[in-house]
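Just one protein chain is left out here, and the rest sit where they should.
We just call them A and B in the order they show up, numbering each chain from 1.
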Amino acid sequence: MREAIVVSGLGIVTAIGQGVQASLQSLRAEKAGLSHLDFLNTAHANIFPFGEIKQSTQELIQSAGSSIQRGYTRTSLLGIMALQEAWQQASLRPQQGLRIGLINATTVGGMCEVEKYYFDLLEHPEGDYSEYADTIDCADCTHKIADHFGIRHHVSTISTACSSSANAIMLGERMLQQNMLDIAICGGTDALTRFTINGFNALKNIDREACRPFDANRNGLNLGEGAAYIILEKASQAKSRGAEALAILSGYSNFNESFHATAPNPEGEGAYQVMHRALQKAGLNPGDIDYINAHGTATLTNDESESNAMLRLFGQLPRFSSTKCYTGHTLAAAGAVEAVLSIAALQNGLAYANLNFETPMPGSALIPQLHFESGLRMRHVMSNSFAFGGNNASLIFSQSKPLP
Amino acid sequence: MQELQDLKQTLKTQIIESLNLQGMSPDEIDDNAPLFGEGLGLDSIDSLELMVLLERNYGIKIEDAREGRKAMESVNAMAQYIAEHRTK
Partner (left out) sequence: MYIRSAACISPQESFGQGELFELALHRDTNSMTCVEPDYSKYINPVQIRRMSRALKMGFSAAMECLKQEPERIPEAIIIGTGKGCMSDTEIFLHSIREYQETALNATYFIHSTYNQLNGMIALNKKINSYNVTYVHRGFSFEHALLDAALHFAEGDAKNILVGSFDEMTREHFTVKKHWGYWKQEKVQSDLLLLSETPGTIAGEGTSFYLLSDTPPDDKPCAAIRHVSTLYKPDQQDMQIALEALLRENDLKPEDIDLLMLGENGDTDRPGHYAWMKQTLASATPLYFKHLCGEYDTATNFACWLSRCILEQQRIPEYAYHPADDRRHGNQKIKRLLIYNNYFDLNQSLVLMNV
């Protein structure tokens, strides 16, 4: 018998704000965080809009706290900032005898710093590059975050492209169920890098305008940066240590579509299967879902595939929107960023507006949530994350207390 | 006319090189055969690589993937597109 796993802490930082409250303010005002770049040196800085967090890496060091020493990459700093919020909300301390695990996710890791010194190191090896020693992989940021919070029991990093942190959340649930951890801190962090911007540009799927999820005239995604974590634990433990249960993680699924290296099946088979399986796991019917935070990247292929899948599964769709038009696509962080926003929607009865939508797609003709709404009765919310290589993930969060 | 013939020949060599079609010779690529799907059997990632080929060798920048796909239907179509749009 599975015991209910609850969320006892949320932390988030993206271009629309640091913290859940600041993020909700932007969402309430339907105000996107997209802009040209101020803090990353790239030829594309003034061509594409980005979800850039408007603090230099130096300023991030200040925000993250005085104990930060040299060698922290932007990815690590964003992770620390986001986790600070969740850590405090869940009233965690390193020395309280709990087996705390950090299951992090990233796609760029330390690339944000590596790409700055890489050629200098190769061509002028006599210089001092010790500050960023070992930042070249994904584990570095996880180690830095774990060290900052004194987490030692279990540290791990997942990288499945854009579904990475959704997979981290699933793993946390499973480790708690098998009694391998008492607290699972799950989420992801990714900073903007020249590497990823040029990569997505080479794939020809970045929009020069603000992205238009689910619109017939959508023309690609906008990249963003950010970090988000959720803290999971067994309901009984949260209760006994007096931590508030913000939501229940009731269902999830990971399903590989096996269709194409980068593109989803236009029919949405993978997206359908993963949502269907998440519902099964939660023991819910499609009609029980009150809001879907869609993957909604605004690429031609994702939105077509996801629309077809949602239409097939739900028939009559609940409120749905993509929040990538606010934050940009935060890659490995996206799954956790959107899980946090979904939980906030569940807690506060909110549905977020899908910005820049004008024309329904031919075929599915779906119309997303057009304006911010509050005061809604929310029982269960779903958050989708689909990735390169057909790696699809879907999460369902439910009310932890009966609704009035 | 000869110019276009030469262009096609060069283009085939560039396609083989850029897509690393090992063991294939330019003569094996039919001018009219579709490059994608049936025909040569290339996929969407190859189409991105061919766009890179056009940009690097001929100074042609295709922003829209759909337009790119049309310009690269066959060697004939590609050569025609290059002849009309090349900047180098």
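By our rule, a residue touches a chain if its C-beta (ideal position, glycine included) is under 8 Å from a C-beta of that chain, and two chains touch if they have at least 3 such contacts.
What you see is a predicted model, and the numbers here were worked out from it, not measured in a lab.
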Residue in contact with the excluded chain [from A:S156, A:Q237, A:T301 or A:N348]: A:S156
Residue of A:Q55, A:T262 or A:N293 in touch with the missing chain, whole complex considered: A:T262
Contact with the hidden chain (one of A:L171, A:C211 or A:A247): A:L171
Residues belonging to subunit A that touch the chain removed from view: 42-44, 106-107, 109, 115, 118-119, 121-122, 125, 129-130, 133-134, 136-139, 142-143, 146, 152-161, 167, 171, 174-175, 177-178, 180, 194-195, 198-204, 254-262, 270, 273, 387-391
Contacts of subunit B with the absent chain, listed as residue ranges: 19-23, 41, 45, 48-49, 51-52, 55-56, 61
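Definition applied: only the chains that are shown with their structure count from here on.
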Gap in Å, rounded to a whole number, between the CA centres of subunit B and subunit A: 39
Contact footprint of subunit B on subunit A as seen in their complex: 202-205, 260-263, 300
Subunit B to subunit A touching residues, read off their complex: 43-45, 48, 51-52, 63, 65, 68
